[in-house]
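Okay, so here's the structure we're looking at.
Some chains have been omitted; the remaining ones sit where they do in the full complex.
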Amino acid sequence: MIAILTKNAPDEAVEHLSDWIRGKGLDVHISRGANEIIVGLVGDTTKIDPILLESMDIVERVQRVSEPFKKANRKFHPDDSIIDCGHGVLLGGGFFQVIAGPCSVEGDNLIRIARRVKAAGATMLRGGAYKPRTSPYASQGMGEAGLDLLLEAGSELDMPVVTEVMDPRDVALFLDKGVDVMQIGARNAQNFPLLREVGKTSTPVLLKRGMAGTIDELLMAAEYIMSEGNPNVMVCERGIRTFETRTRNTFDLNAIPAIHHLSHLPIVADPSHATGHTRYVGPMARAAVAAGADGLEIEVHDDPAHAWSDGAQALTPDMFDQLMKDLLRIRSIVAPAKTEA
Amino acid sequence: MIAILTKNAPDEAVEHLSDWIRGKGLDVHISRGANEIIVGLVGDTTKIDPILLESMDIVERVQRVSEPFKKANRKFHPDDSIIDCGHGVLLGGGFFQVIAGPCSVEGDNLIRIARRVKAAGATMLRGGAYKPRTSPYASQGMGEAGLDLLLEAGSELDMPVVTEVMDPRDVALFLDKGVDVMQIGARNAQNFPLLREVGKTSTPVLLKRGMAGTIDELLMAAEYIMSEGNPNVMVCERGIRTFETRTRNTFDLNAIPAIHHLSHLPIVADPSHATGHTRYVGPMARAAVAAGADGLEIEVHDDPAHAWSDGAQALTPDMFDQLMKDLLRIRSIVAPAKTEA
Amino acid sequence: MIAILTKNAPDEAVEHLSDWIRGKGLDVHISRGANEIIVGLVGDTTKIDPILLESMDIVERVQRVSEPFKKANRKFHPDDSIIDCGHGVLLGGGFFQVIAGPCSVEGDNLIRIARRVKAAGATMLRGGAYKPRTSPYASQGMGEAGLDLLLEAGSELDMPVVTEVMDPRDVALFLDKGVDVMQIGARNAQNFPLLREVGKTSTPVLLKRGMAGTIDELLMAAEYIMSEGNPNVMVCERGIRTFETRTRNTFDLNAIPAIHHLSHLPIVADPSHATGHTRYVGPMARAAVAAGADGLEIEVHDDPAHAWSDGAQALTPDMFDQLMKDLLRIRSIVAPAKTEA
């Protein structure tokens, strides 16, 4: 971390600041330029609040030099993390998986869809029982009954299930039911009580990037979970909000190699939410695999026009079947196949 | 709501779609153009999911024509809402209030700061006891002890207190303690379980706009609270995230007249978070009043350099004192003074 | 195009508006809803200014229903355009090409780099002679001497050359010299005099998306060129500006399938500018091919650390050589090879 001071900062004030920094256990390096004084803070700066530093009179600006995350940082953990999602399915570190299923659990059609996605090559099953909906008047999901249906399907097909938890009060129920992977949605990307609550478990977490979340903030949210003791975090790029309106979100695939560079955590990509249109899901799923994603999450529905939510972005089982073939071929080009640790 | 169909949509499919819409209790108007067919949905479209409509084969695109919010909509409630914040303080509909205090409740300095802001003309007291912090390693606030200190100060000075609630499990405690106004922070702008929970009370809510939240989403979040029975919502513009990095956020003051046009709810502006720098708080506080804000929320600290959080954007009591004079003079130009209902 | 009127618009005013629209040669369809009146404008709306319509008292909002571009629109030109770039190189409609070379033409190293990229499989040569630089104090390129060096290399290697034109006064020189493809940079994406000037030629144009340019605006810029008589336009996704700062831009690969859906023009992707870091160019080049790009533009330099500009994002010839193998394998999965029209 460096602090840029105004060039006419009095020596006394600079000395006072230096003492304050040393009092926090850090070293101080000072460079005097023609137009400003630069103070380098050397040591563990994760405990220094840059905002606080910036509030001092003589400080013009503060810039971070190293990342604010530690447990999620590849610098301190060079090897890729591999997450055990249950039912023998590993994700990350060379293990590539496709999570598929309907946006919402709606009833008996779940098992039909699940069989199709498994047959096509998906290894994990998704489905929402608790749905974050922009409108209070829209369907909020089946709740507990939805969890039961999902877990039944997972059990019958021997697939780990992935489903969203929105409320810290529901985490215990998810654990009781035996949910394999808890998903944190984009709207809860900085819901700190919820992050802490899933951090207290050892269940794998699929953590989605917020709509205005930077890569650093996504990794800091992972750090929240990990700081509570749960190392089993997979992050997920699902599109960010920009000025472009032709697609629902802007799919930031740059985040895939960038996160691989910065962190050891696996990264999953969600082309369904990132595009919002069935017709773009295929090309962008292929692109995400080519960019190096460790997994994909794709919405599949056997009757999209009557789906409870997000029908516009679901593939039919036939479309998914075709797509899987391409995905596996592209994956074999960008990464050597790995089927066991 | 209108649906734009592909021009070669078969008559049968258009008829099928029309029946489906009529089945939802709406009327259908069809215009056939040279390059597309436009289907107008007339009636209460708040229950129609545009995404679902868009998932149909023949539908190219769906556009909303009317706002998706009802209770927050000025069309159905033409008069400004006036919120009774307790201690005789009204906000909205001509009543202008300034909320001031430290970012975090830190201890004994609270009452000192509170006395100064009251003397300067602030009518409501702010202070965070539970703090949403980007880093898990940063101070998370004093918690319950902080609430007690804040309420003591409010009681001594006969001022309503405003403080953030982050966790639905804490709402009962906030009610027990007698918090006057519950603040929902930007990171929880779409934390639906939390919005529902505060919606079940009758305590006024100060609802902040999310960092990537549109004006419509802010009003939909208000609708969540109102749909549970609590009409006492004040929305707050606190800056949005854009590409500009010279200031912490981009203060979207356009939102003030836009929300006044769309909704009857009062709108408060927070120049402290919207700029992130003490030196910009004064000019932007003046601007927010000139733009027609019904209230301001401003951070004040008597020793910003040692504040627990956000010191960089706090004013000193002396600065606040000066600023209040300008704010009231500008307010008197843009709106006639109103001191009772 | 539809105009949403306020619900209490007087009949007379609605009639007046309808007459005005009919006077422009369009038909009018009116739907009266409970809360608003919707006026559909049916016919060729490209000549109607939505802003003008919106300025009328009774008009609440105007929404486009069909795209404002015609010549670039796939609706009126269903088959993919194939651009003849010279030297027998076709791009689009199944023909995939890689454009490679240094960011700037610097001198004798150009021919060395050109030989390497050709050997690796690139079919077109890039190099800037006139450089748009954010700082007036940075090198502005070799100018005419750079064009000569570039064209010499193109001639020796029988490759079409691509180079940026920034000033309408330079177009004649580019034509005289025989530049094969004129590139319009992101900063000139709405430089209308320049677009018109290249539109008056028949030389192929590689048109980059502006940093804040929507997909529609990119296609409208293409329309500008085409409206002057030049149909040889290739558009280029090179990253847009968002709040994310870990990469230089956000690579909007969604634009690739979206533009293929909306337009018949070929789309090229530029992973070098879209990421700004050598280490991300490879993964994102692979992703762009997988997303369906018709071509790629990649910066290659044999001594990136001493390049005149943008060294940080250049690949070495060896890296490029490796990458080309992957790109062609991925291309063969997403599209059948096509070597002649």
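Chains here go by letter, A, B and C, matching the order in which they are written, and residues are numbered from 1 within each.
Just so we're on the same page, contacts are C-beta pairs under 8 Å (C-beta built on N, C-alpha and C of every residue); 3 or more make two chains touch, one makes a residue touch a chain.
As the structure is a prediction and not an experimental result, all values here were calculated from the model.
The copy number for the entire complex in this file, given 3 shown chains of one sequence, is 4.
One rule holds in what follows: only the chains that are shown with their structure count from here on.
Among the chains, the centre nearest to the mean of all shown protein C-alpha atoms is found for A. Because chain B and chain C carry the same sequence, their contact can be compared by residue number, and over half of the numbers here are used by both. Here the spacing of chain A and chain B, counted between their Cα centres, is 27 Å.
In terms of their C-alpha centroids, the spacing between chain A and chain C amounts to 31 Å. Computed centre separation for the pair chain B/chain C is 39 angstrom, with centres defined by C-alpha atoms. Shared interface positions of chain C, i.e. residues touching 2 or more other chains, are given as 242-243, 245. On chain B, the positions that touch chain C within their shared complex are 2, 4, 29, 31-36, 38, 40, 42-44, 61, 63, 65-66, 75, 241-243, 245. Residues of chain A touching chain C in their complex: 212, 214-216, 240, 242-247, 250-258, 261-262, 274-275, 279-280, 283-284, 286-292, 326, 329-330, 333-334.
On the side of chain A, the complex with chain B involves touching residues 46-47, 49, 51-52, 54-57, 68, 132-138, 166-169, 187-188, 190-193, 196, 210-212, 217, 220, 223-224, 227-228, 240-241, 276-278, 304-307, 309-314.
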